[in-house]
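Yeah, one chain of the complex is gone here, protein chain that is, but the others are all in their spots.
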Amino acid sequence: MGPNSDLLDLLLEVQNLDRIPRLGYLLSGVSDPESVSEHTWHVAFLVWVLSESIVDIDRLRALEIALVHDLAELRTGDLPRTASRYLPAGAKQAAEAAAIEEILAPLPAKMQALWAEYQAGESREARLVKACDKLQMMLKVQLYESQGHEGLKRFWDNPDNFPDGGFRLIEQLFTQLKELRCR
Amino acid sequence: MGPNSDLLDLLLEVQNLDRIPRLGYLLSGVSDPESVSEHTWHVAFLVWVLSESIVDIDRLRALEIALVHDLAELRTGDLPRTASRYLPAGAKQAAEAAAIEEILAPLPAKMQALWAEYQAGESREARLVKACDKLQMMLKVQLYESQGHEGLKRFWDNPDNFPDGGFRLIEQLFTQLKELRCR
Amino acid sequence: MGPNSDLLDLLLEVQNLDRIPRLGYLLSGVSDPESVSEHTWHVAFLVWVLSESIVDIDRLRALEIALVHDLAELRTGDLPRTASRYLPAGAKQAAEAAAIEEILAPLPAKMQALWAEYQAGESREARLVKACDKLQMMLKVQLYESQGHEGLKRFWDNPDNFPDGGFRLIEQLFTQLKELRCR
Amino acid sequence: MGPNSDLLDLLLEVQNLDRIPRLGYLLSGVSDPESVSEHTWHVAFLVWVLSESIVDIDRLRALEIALVHDLAELRTGDLPRTASRYLPAGAKQAAEAAAIEEILAPLPAKMQALWAEYQAGESREARLVKACDKLQMMLKVQLYESQGHEGLKRFWDNPDNFPDGGFRLIEQLFTQLKELRCR
Amino acid sequence: MGPNSDLLDLLLEVQNLDRIPRLGYLLSGVSDPESVSEHTWHVAFLVWVLSESIVDIDRLRALEIALVHDLAELRTGDLPRTASRYLPAGAKQAAEAAAIEEILAPLPAKMQALWAEYQAGESREARLVKACDKLQMMLKVQLYESQGHEGLKRFWDNPDNFPDGGFRLIEQLFTQLKELRCR
Partner (left out) sequence: MGPNSDLLDLLLEVQNLDRIPRLGYLLSGVSDPESVSEHTWHVAFLVWVLSESIVDIDRLRALEIALVHDLAELRTGDLPRTASRYLPAGAKQAAEAAAIEEILAPLPAKMQALWAEYQAGESREARLVKACDKLQMMLKVQLYESQGHEGLKRFWDNPDNFPDGGFRLIEQLFTQLKELRCR
């Protein structure tokens, strides 16, 4: 077709991320749940809002990481939490790394590196995105419960769902969210 | 609760198989696709219909294999075809084996063994179910196409989707299905 | 087309059973309810699991009955409970019998006879499927309620929904299911 | 509760008519088809628009007939076309008559009589509603086809779907609709 | 095409009213809410039922007003309640008037005038339709709540949702509906 035909293929494939439902909600009885695209947008939005009042953070880098953090699911689907438990250690992460490499092949290597940075979870920016990934999940759970859904208690019971990434603001938001639920 | 509480938990969890969409159709633009429960029913129905005119086959055993063949997806989800490519060799199968072991724990070991027989794909019964698994997929693809869906061509292009398992009747049905499509 | 063209027509038509929603749930406010295909799979699965520990039962025959028990709905739809009340006595059953005869016309007569056996409800196998048909319905109702649906009370109030078919195991499961709900 | 409690029950039950899908479209692969409420509104709208230029017609009466013409489906569901074929002659109509009598019990007898007038199909008003019932169906089929649905050919092949009720305007509209499709 | 081609265009466009969801319910977490067509049918049905026992009312005129009262939403969509607050005074009403004029252009002017009469809200018939518009909304809210939806409290808190239009019967129905909810 032309010089950008690989790029166009990438842009078209990415449109399909809307078709992948967040399986944890679906299995909990939410019949029309959030898609992976929707989740990703909310995480990017949270990063944008919260990073504004956080010092010593590269906001652009944090936003970029948010945009790519779940992109591998285009090719791997959204595995339910139980699936990871059955796979050999590291297998899920390795599969996602391979998927990202193929999906983002038309882009410069440094853009692909952002996903690895997210997985490593060491940089301040990666920790922020990881915290926002869970904060967004619990915000959505709270919304679903306030609308009458009742199969979501296990989300609140899992301590892994409340990481603050070392950011005081996120710790406070988790606390307020729990208080809101108990009222 | 009582003597059958593990059994009741199993029976309730299995109800949720309806919530797992067949991801390949979803990614091809079928907005309300077949669930894994629906797929499984159709495979069992095919096995029932076709095995009637096949000699030297244990019909009960073939039906039992059909009923459990995708049950692991309750815990692993329906992985898209691309996902298997990225996972280490055997990882998907090992994960499904572990899932089946846990899901069917309240049942006798010989019932759990049916899934392993399916995976091995050596017995005449396992081969029949494997052929029906793909025949059902292509029947559904044909139905979707006859109703206006157009993103499903790659299903026809993949020779792996037309295994006859050594059964002449299934070979004939695949041939007729392809003819039907071309008209 | 060829020697199996009637058979292929049957196999394609059956794919459409997924499109028929279980109307009782829909009218109770479950917006994306179980299809008739899904219901049928669950009944077959229950028959498979429970028959294993029941003596003096033809397991293959029971599974076959489960697979065909609601197949007439391909042509008659899933009538709401109220509909049966308004039809002349026996009209619904006669209509379903005629539908089954046409749907299964390409198959041997003994396969068509399984549906009549189910309707008669006298054989041990038919009684097991009839009990599992209701047990499955109440398992799904319990799941829906645990996920926040609240319009389903009338299912629990109808004593016809708890037939044990003379099988002690099913009687126990109904009892445990009711206890689970009351907690 | 009070003097109008039967009336309130009626008004609440009627809200549920939205939950009953038009099964013919669903079985043709339209995944989110028109409900019976939507169909009924469109028929009433057609009667309103077309009756304006028809002489010697009681417009109020025609509108009233349109509003009640499918109301029995609240209790009987929307039977697929094949279902009527299997039921004894007159059984469907008798069931619907019984349903209407119960549903509309809180209303004056003359309101209930409108449904019987529709069934008889003799009055000029009943004939207009019957013609609009089919005209609306074919308008919706044309819309679905123009949006890419392809499983609807049998609607055009059935001559019963094009009654003009003796009204020249409706005859013209059917002709133009067929021309539109062929372009 | 022919003499009625504008009319046919109108009739086809109106079919699309089913595609417009009632946004207030959607934003409250009802995942498959009423469409504008469904709402309109229920309002017409209420007008038909209630006007029967109201003296000094032109029933045909009231029904006609009900049929057109939300038709502008074909072109403007169903604005959420908050949207009206942000628009300049009268802007929404002016937009809907312009939309109605274009949509109903193929019909006689007196038919278009019915929408203006509804907006003015002065005639006895317009007041009845306005009261039924809200009564229908609260009946649907009550149904949704009885089925487990919980995000709908703000509908009950808004006094504007309970207009009786000066009709004693409607005042009584609102009172009974509130009592029903509190039980």
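Think of it as A, B, C, D and E in the order they're written, each chain with its own count starting at 1.
FYI, a residue touches a chain if its C-beta (ideal position, glycine included) is under 8 Å from a C-beta of that chain, and two chains touch if they have at least 3 such contacts.
As the structure is a prediction and not an experimental result, all values here were calculated from the model.
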item	value
Among the chains presented, those that the missing one touches	A, B, D, E
Sole contact to the chain not displayed, among E:95, E:111 or E:180	E:95
Where the unshown chain meets chain D, residue by residue	31-32, 143-144, 146-148, 150
Chain E residues that touch the omitted chain in the full complex	16, 19-21, 23, 26-27, 29, 75-80, 82-83, 86-88, 91, 94-96, 98-99
Sites on chain B contacted by the missing partner chain, in the whole complex	28-29, 31-32, 148-151
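Definition applied: only the chains that are shown with their structure count from here on.
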item	value
Selected from B-C, A-C or C-D, interface repeating D-E by over half of its contact pairs	B-C
Higher-contact pair (C-beta pairs counted), C-D versus C-E	C-D
Chain A-chain B separation of Cα centroids, rounded to whole Å	30
Approximate Å spacing (C-alpha centroids) for the pair chain B, chain D	41
Touching two or more other chains - residues of chain B	16, 143
Chain-level touch network, classified as line, ring, star, complete or other	other
Chains touching one another, given as label pairs in label order	A-B, A-C, A-E, B-C, B-D, C-D, C-E, D-E
